[in-house]
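Apart from one protein chain that is not included, each protein chain of the complex appears where it belongs.
Chain nomenclature is as follows: A and B, assigned in order of appearance, with residue numbering initiated at 1 for each chain independently.
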Amino acid sequence: MIEFRDVTFVHQTGKTALRDVNLKVEKAEMLAVVGENGAGKTTLVKHVNGLLKPTKGTVLVDGEDTTTKSTAELSRKVGIAFQNPDHQLFSESVEAETTFAMKNFGFSRELIDQRLNWALQFFGLEEYRNSSPLALSGGEKKRLTLACILAWDPEVVILDEPTVGQDAIQKEKLSGIIKMLRSTGKTTIIVSHDVEFIWPLQPRLVVMSQGRVVADGPADTLMRDEGLLEGARVMQPQLVELYQRLRRRPDSPFASVNDARLWITGPVVS
Amino acid sequence: MGIATLPDIQRWKGLGSSMGEILRVQNLSFRYPEAAKFAVRDFELTIKGGEIVILAGPSGCGKSTLLRAVNGLIPHMYTGEYLGSVSVGDHKVSEARMSELAQTVGLLFQNPENQIFMFSVERDIAFGLENLAVPPDEMRTRVDEAMRQLGITDLAQRAPHELSDGQKQRVALAGVIVMRPRLIILDEPTSLLDPKTAVELVELVRRLRDETGITFLIVEHRLELLVRIADRLVVMSEGRKVLDGGPEGVLADESAAAYGISIPPISRLRNQLKRDGLPLENGFGPDDLAEELNMEALGR
Partner (left out) sequence: MYWVAGGFIFRRVNSPFHSLDPRVKLLISAELFVVSLTAYSVTQLAVVMAVMLSIAAVSKILKRVGRTLIFSAGFSVFIFVINLFASHSLLTSAVYSVRFLAIIISTSLFFITTSPDELEQVMKSAHLPRDVVFAFTTAVRFIPVLMLDAIQIVDAQKSRGLEVEKGNLIRRVRKMVPVLIPLVVNSVIRSGELAEAMESRAYGAVSRPTSLQRYSSTKRDKLVAAGSLILFIITVYIYVRFPTPL
């Protein structure tokens, strides 16, 4: 579905943000891209909808080279939810805001209404249909931006740091939405440095550091590699850390980590 | 000369831990004009000098309002229905002037970008001192001291847009600490940082408290990073204080999760194991828990 072939990207300032990136994402896969701020995560995903074009190498979406299409065209299939809702809300009403993209893509009147109703209902924004988006609370704005993206039902959904500034309840809801996306067969990419949020989702993990992909594999496996995480300045989920500590001593309780759960058995459990 | 004398510095350093209460919030209630509900209701909080207190609570619980009531923006910049009282140091917040309060309590806002006004780091750090008409020589000393404390001396001449988020935050914090406040409030300081940088900030706060005795009140969602340095954890919900105590105790409290705060996974595991009958002490971090579990296993 998405392919990066030897992609290098250099900013106008001369800084190399991506180096020799090779990555393939299949349809309906769920991917989490982790790494410290500045590692190139956001730069990477901006290539998927053509906001950035590679300096070297090729990016293919559904078989097509991104340099042959505009961002607006690619966005029909690839939806990116950026971090800051205040960078995109502008309409007089929540309804107008949610239908903005669909109108740009030329959807039919019926389809727009249908998707609008679904989106408002799913995200619990029906009561605000005619309110100004700018009057909503922070959490509601974040939901609205997601609603705007999912309204046009892109095949690929990319979330850029979705948990920043979110409290526990909001993160729960977000987790639910991501699971829903997975179950409906969407290709999902989450860019995040919040490992505690990522880990229970058990995604395929891509670790980035200084513009390179330094690891690519199941979250379960990679999260146990302390050296890897140290080098990329990524934190280990607490339970994985506990598991590692317990495993160090031969007489310690038997512990295993599976499916994002920590199993402790043996002498300790009564 | 205008250079701060040694006794001054010593006195300032000792202020936090040797004095008693730094902050006393009594029965505070505040309602914004046009608002139907009170944002903060009957809030009580006492903080002693040198403490590091974490304030947690779901979005919209009134944390931002409370912070502004402590540093004086409420009621001096934002008016509304104000009941109860807040005292910081020797000042009653509703009566003192902002310029007096600025030297007692500092507030580091969430987005460091919007707190840096000047074109160079050192000039911005001096901003508050310039506003108080501090003599240039003393300003120089204090600015250098603040930069040293925050580890940003080499950034003195840089322009803000050249800095990383973590660096901007240190600059903003330097601009607050240079005023020599007794209490510093941090509003979600780690929200824009990646976890490693966040840990560095947290350690920096602890070091500052140890070196200067300044009291810290930190509002945070990401408890797993902050509880390691906290003396107390206060939970807020719908404008009221609902929990207040040592962090281990609060996180172990059964009602904590119901209030919508993020309980760190290790703490959740601890609570679970305790419910299953394991005699665990309170504590944090995977290291502690592993130790205890290992000891348990050996003991049997």
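As a working rule, contacts are C-beta pairs under 8 Å (C-beta built on N, C-alpha and C of every residue); 3 or more make two chains touch, one makes a residue touch a chain.
This is a predicted model, so every value here is computed, not measured.
K.L.:
Among A:89, A:112 or A:136, choose the residue that contacts the chain missing from this document, as touch is defined above.
P.N.:
The single option touching the absent chain is A:89.
K.L.:
For the chain not shown, which residue from A:76, A:115, A:193 or A:233 touches it across the whole complex?
P.N.:
From the options A:76, A:115, A:193 or A:233, the contact with the absent chain belongs to A:76.
K.L.:
In the full complex, which residues of chain A touch the absent chain?
P.N.:
Counting only chain A, the missing chain is touched by 46, 49, 51, 70-72, 75-76, 79-80, 82, 84, 86-90, 100-101, 104-105, 134, 148-149, 152.
K.L.:
So that we can see where the missing chain sits, which residues of chain B does it touch?
P.N.:
Against the missing chain, chain B presents residues 68, 71-73, 76-77, 97-99, 102-103, 106-107, 109, 111, 113-120, 122-123, 126-136, 139-140, 143, 160-161, 175-176, 179.
Rule of thumb we're sticking to: only the chains that are shown with their structure count from here on.
K.L.:
Which stretch or stretches of chain B touch chain A in the complex?
P.N.:
Going through chain B, the ones touching chain A are 57-60, 164-166, 188, 191-197, 199, 221, 224, 257, 260-266, 269, 276-278, 285-287, 289-290, 293-294, 296-298, 300.
K.L.:
In the complex of these two chains, what residues of chain A are touching chain B?
P.N.:
By the definition above, chain A touches chain B via 36-38, 137-139, 164-171, 193-196, 233-235, 237-239, 241-242, 244-246, 249, 251-253, 262, 264, 266-270.
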